[in-house]
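Note that one protein chain is taken out, while the other chains of the complex remain in position.
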Amino acid sequence: MKTKKAQIQLGFNWIYILIAGAVILLFFVGIVAKQKTSSEEKLSYDIVGVMDSIFTGASVAEKTKNFIDTSGLVDVEFYFSCKEGLGEFGISGQSAAIQNAIDPLFSPSTIQTAEVITWSLPYHLPFKVVDFLFVTSKNTKYYLIDDGGPFAFEFLNATDGINVESVNGIGDFKPGNNREVRIIDLKNIISAGTSVPDSLKGLGDKVSVAQLTSDGSVIYYKKDSDDKWREQGSAPIISVDGERDAAKYAALFAADSEQYLCNMRKAMKRLTYVSEVYSGKVEDILAYYQENVVSVPDEIDRTVMANCLAKLEGSATSSPYYIDRAFNTYKQNVEFCRLALSEGEPSQCSNLEEEAKKLFDLNNKESGLQGCPVRFY
Amino acid sequence: MTETIAIMFIFFVLVLFGLLFFFQFQKASLKEEKQELLASRAMDTTLKALFMPELQCTNGLAEQEINCFEVAKLNNAEVIQDSIDEYYFDMLSFARITIQEIYPDEESWEIYDKPKDEYTQIEPTYFVVALRDDLSGKKSGFEPYKYGYMKVEVYS
Partner (left out) sequence: MFSSKRKRGQMEVIGLVVIVILISVAFLFMAQFALKESPAKKIFTRKGLASSALAAVMKTTVDPADDCGLSNAHGALSLETEILEDCAQHFPISSTLNSVYKCGGGQHSCAFFEETAKTLLDDTLGEWNKRYQLDIEVVTNDKPKTLISFPSEKGGCPENRERDTSGTFFLRAEPSLVRSVLYVCD
């Protein structure tokens, strides 16, 4: 009897051990799984935070390209969006994201790469408004359909280090291992309804076109389900032209018209405040010339002062002088353009371009303040 | 039986100590992370302030001068303080930014001040800047530069 009791007890002991062990194991496995999820989420927040800092530094480093090694993050897809003047970037499928209503950022909609490339250009209208940050990657290919013009030459030089290739026509595309392709059509050979080249059909929605038109606009095309180009949207390029025109480059790096216009809206908002500072500065400059035209001891300098003052006053003998009127008109147009962009009417910004060009000429041309001791920017 | 109880007792004491250390470690780690975040924010705010077009020296078509502020712009920068809530807070957050001239005079400008109601820490960052005073000269090409610094204090 006693031997049988021991045998049964031994059996029960093993069952008891198995159950207890399984419960303990499950408990720890549960903790590990929860920690893993929590760690991944924390990591994604850390990544987004670090990228945000990098973007802050990159945007102030004007005309410099930064090559950020993200080989440890090849499985991570970053997304960039901009709606109603509010930009957002984060990691796809994760809640980690950062919103930014201040800094304009132009990039593909998503980036998944071993190397992120950032490049910053200052946006002038006509004085510096804000830095535009362009974010791309080494596996985003830009095909420039070269029209042989000066902009094509400038673009190829300026984008050295970025995955840009010059082509003559639409038959020359070889996407290879690139994740995304952007065609920059300077020859205006692509139009809605025309076929997408066979070599690009496999890229799905990761192929797009940015076409610069002769009237200073950009038209975006995307591939539709019939493998034909479909016009996705268009936008005017609001700028005073010149070399390294940030607005033009922004149009070419932006994912689509929505992102482009949304970020231009940020720029216009910033311009309303920057122009207030310049408005005050212009008044101080006017007072400076009015005082010095009389008080400077040297006669040659007095003549210089008088000429400069005449450019600012125009034909007016009292306030408001020419520069006051020009600046007020400019500020009104800035506000008007900002409102127009928020209402989705970017074409209403053309007056602002004209006023900005007038101020540009006044500050930089020989007919303006060139050679004067103080200019307003 | 007694040994089993003793072993169980010691086991739970060890687990307790382990948990205590873990939570202390977490607390210290969080505090350190908070410090790092504050330092990172101080760095970002300083960078943004240094490169604000509202203050930075310009030179016509030439590139912007870095680490340089225009006195004429500083004298007209009240728009920044006036527009904190509607715009600049999103850029600079809870901070105070002052520019102090050291040479030749000792003028100062407070261009941004948005204090936090109940802050635990202020992290100051200093940066030496050149202050270009275009309106103090009387001849062509005269560019008098003054010497000063920017102080950026972020609140946490």
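Order of writing sets the labels: A and B. Residues in every chain begin at 1.
The rule we apply is simple: contacts are C-beta pairs under 8 Å (C-beta built on N, C-alpha and C of every residue); 3 or more make two chains touch, one makes a residue touch a chain.
Just so it is clear, the structure is predicted and the values come from calculations on it, not from any experiment.
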Visible contact partners (per top-of-document touch definition) of the missing chain: B
Interface with the unshown chain - residue positions in chain B: 3, 6-7, 10, 13-14, 17-18, 21, 24-25, 28, 32, 35-36, 39-40, 42-43, 46, 66-68, 102-104, 125-130, 137-139, 141-149
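Simple rule for what comes next: only the chains that are shown with their structure count from here on.
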Whole-Å gap between the CA centroids of chain A and chain B: 25
List of chain A residues in touch with chain B within their complex: 49, 53, 56-57, 60, 62-63, 100-102, 122, 127-131, 242, 269-270, 273-274, 276-281, 284-285, 288, 292, 295-296, 298, 301, 304, 363-364, 371-375, 377
List of chain B residues in touch with chain A within their complex: 37, 40, 43-44, 47-48, 50-51, 53-54, 56, 58, 60-61, 63-64, 70, 72-73, 75-77, 79-80, 83, 87-88, 90-91, 134-135, 137-142
